[in-house]
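Note that one protein chain of the assembly has been removed; the remaining protein chains are unaltered in position.
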Amino acid sequence: MADVRFDPLPWLILLPLAWAGLSFLLGPGRGARLALAGLSVQLALALLLAAQLLSGGAQIHAVGGWGAPLGIDLLADGLAAVMLLFTQAVALPLAAYARVYFADDPHGRATHAYFWPLLGFLLAAMNALYLSADVFNLYVTLELIGLAAVGLVAAGGGGSQVAAALRYLLVSLVASGAYLLGVALLYGVYGTVSIATLTPLISAQAPLAVGLAAALMAVALMAKTALFPFHFWLPPAHGGAPVPVSALLSALVVKASFYLMLRLWLGLFAPLSVPLAWLPGLLGVAAIVWGSIQAIRARRLKMLVAWSTVAQMGYLFLIFPLLAPHGVALQAGVMQALSHGLAKAAMFTSVGVLLRATQRDSVDALAGAAARLPITLFAFALAGMTLMGLPPSGGFLAKWLLLEAGLRQGQWVWPVAGIIGGLLAAVYVFRVLRQALLLAPPSSQFHPVPRSLEWIAFGLAGASVLLGLRGVEIMALLAVGGRS
Amino acid sequence: MSPGLIYALAGALLFVLGATGVIVLANLLRKILAFNLLGSGAFLVLVGLAQRDGGTDPLPQAMVLTGIVVAVAATALALALLRRLHRLTGQTRLPDEKEHG
Amino acid sequence: MTLAFDLLLALTLLWSAWRTLASPDLSRAVVMFIVFGLLMTLAWARLGAADIALAEAAIGAGLTGALLLDALGALKSGAPSKEAP
Partner (left out) sequence: MSAFARFATVLLAALFATTLVAAMFNLGAPTVDLPGAVAAQLTHSGVAHPVAAVLLNFRGYDTLLEVAVLLLALLGILGVSHDDGVTTPTPPGEPVLQALARMAVPFMILTAGYLLWVGAHRPGGAFQAGVVLAAAVVLLNLARVLPAWTRPGLLLRLGWVSGFLIFLAVAAALISQGHLLQYPPAWAGALILLIEVGLTISIGLIMSGLFLLLTERQTSP
């Protein structure tokens, strides 16, 4: 090999696969330390990759040495590197949180007997998805993500949790099936599944079958991202799972299918998608309104946060009518994905602390929480600030970029919807805070909670606010290399 | 009209039949059966369409082998969840969606 | 001639799929699904995909069928499951 530079691409996939397998071998409930060590190395690898990209441009790794279209290519451009860095950076604190949370679990080990291997496979699958440049290989990664997420939701659960997992599994499987039919049509028309090979072919000539493939794949990914009206599976699954799992799903997993939709819409299907660009935007508006209303009405705390995810995923789709490669709208979407990921991780982790302290999953039970758990409440409030889009948070930067994109193209509807969504977010966030600031009734009892849980929530919330200040660096990384 | 195209067309119809079944039918075992029909449909389109001019193509064939294994893994997990749900609640259907809880 | 056979097989395949979803009795539906799997094996053989035919017979019809039959027994032995349309 002439190239002596260390290539982190394959290791970002192999490493989590390895610790997933090994922690399964260790036995039920084991593997937390292995996972934390592995995740730390993965984070370092993602940072290294980002540095390499900034200095040397996009990277391709031809698996098997064949090169597309015969083999499968891994491709890391700026967008992939940003998502990889974000995923490892959020997963590491969540894993640390999960370790403490499960060790402190009063309900025994059943809920987390296989948490660590499932987490390893989930992260490997997400990293593989971000790096894959092959539509069939992407199908396999989608299935991996779906099965790992369902396994995490179902583990050790009661009736409603198992029902939620089953509903999630069915939606996920039908969506993967639709995606696969899209792949089948693409292969039928062009005889290849490599994105790099397909892109110029689709630009040159796209018969009706390719339009159908694009539609099937877009619908599949919207369903996996829980965009309205495909959102119905998300609240019971995210609201019913153990808290560390909810955090992982809401912060990271839904972003993977969004990323793929963005990638296909911007690259592969760019010649086809322009006339229909208003449709995801419109569904996004509906998601913001409906998700926010349900979050405002929710009685259970975890359900409130889960419905907020439905609303926040709507924002991500507001950018589709405004998209252009390397444009401001793409920056807005990525910024929203990152800041929502951090904020939602912070929100679920602080909700986990509140649940443990009050022993109830109820907004009404929060009275007195502010006095007893000030750090956690502050974390929740900071995360809420990001969701509302107040400066200097990442959410503010995302809305600002969306406004800029909308004004440039004279389409002010989409940023306005985003701003209204921020106001609605304020309603449900303040509903929680107001209840927590009430004086505790004399009968209420607060159980002790490990301090480290509170600080992890606080750290994530702080990061979601400070993300806005690091916008320049993120945008520089995002701008590295396009596909082609 | 080649055998490949015939099976691809049948696969397309199977896919639509299965997808409609998963959405419309309420019994969970039927939903799982319907999902398997949907998957088989997609597999037939993958191989059939690629071989519409006769001959064989090892690439989609290998992909379908992967797909069959994924499908059986997913079916096993779905059945495990269904049996667990049935044991816990006595139900073989999903509860009606509640918009807030 | 062979084309006629392929057409017939494709139609039978669709018919068995339809019966899998539409027959009122769940046990019969599962049996029809296993029949469907065996017909798929035949279809793969017609497409010159012997590997898939082997896998379909062993996994699609065999293992999946066994899992379904067993699940059927478990679901019926518990609470009387009401069949839905």
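Should a chain be cited, it is by its letter among A, B and C, assigned in written order, with residues numbered from 1 in that chain.
Note that contacts are C-beta pairs under 8 Å (C-beta built on N, C-alpha and C of every residue); 3 or more make two chains touch, one makes a residue touch a chain.
Nothing here was measured: the structure is a model prediction, and the numbers come from that model.
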Chain not shown, its touching partners among those shown: A, B, C
Which of A:G38, A:P69, A:G368 or A:G394 contacts the chain that the document leaves out: A:P69
On subunit A, where is the contact patch with the chain that was removed from view? 1, 7, 10, 14, 17-18, 20-22, 24-25, 27-28, 61-66, 69-72, 74, 108, 110, 113-114, 117-118, 121, 124-125, 128, 136-137, 140-141, 143-144, 147-148, 150-151, 154-157, 162, 185, 187-192, 197, 201, 207-209, 211-212
Positions on subunit B contacted by the hidden chain, ascending: 5, 8-9, 12-13, 15-17, 19-20, 23-24, 26, 49-50, 52-53, 55-59, 61-63, 65-66, 69-70, 72-74, 76-77, 79-81, 83-84, 87
For subunit C, enumerate the residues touching the unshown chain of the complex. 50-51, 53-55, 58-59, 62-63, 66-67, 70-71, 74, 77-78
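Here is the rule we go by: only the chains that are shown with their structure count from here on.
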Between subunit B and subunit C, what is the separation of their C-alpha centroids in Å? 11
Can you pull out the residues of subunit B that are in contact with at least two other chains? 18, 43, 82
Could you please specify the touching residues of subunit B with respect to subunit C in the complex? 1, 3-4, 6-7, 9-10, 13-14, 17-18, 21, 25-27, 29-30, 32-34, 36-37, 40, 43-44, 47-48, 51, 56, 61-62, 64-65, 68-69, 71-72, 75-76, 79, 82-83, 86-87, 90, 92-93
Note which residues of subunit B are touching subunit A in the complex, please. 8, 12, 15, 18-19, 22-23, 28, 31, 35, 38-39, 41-43, 45-46, 49-50, 52, 59-60, 63, 66-67, 70, 73-74, 77-78, 81-82, 84-85, 88-89, 91, 94-95, 97-101
Listed in rising order, subunit A residues that touch subunit B in their complex are 136, 140, 143, 147, 150-151, 154, 158-160, 162-163, 165-167, 169-170, 173-174, 177-178, 180-181, 183-185, 187-188, 191, 193, 232, 235-236, 239, 294, 297-300, 303, 307
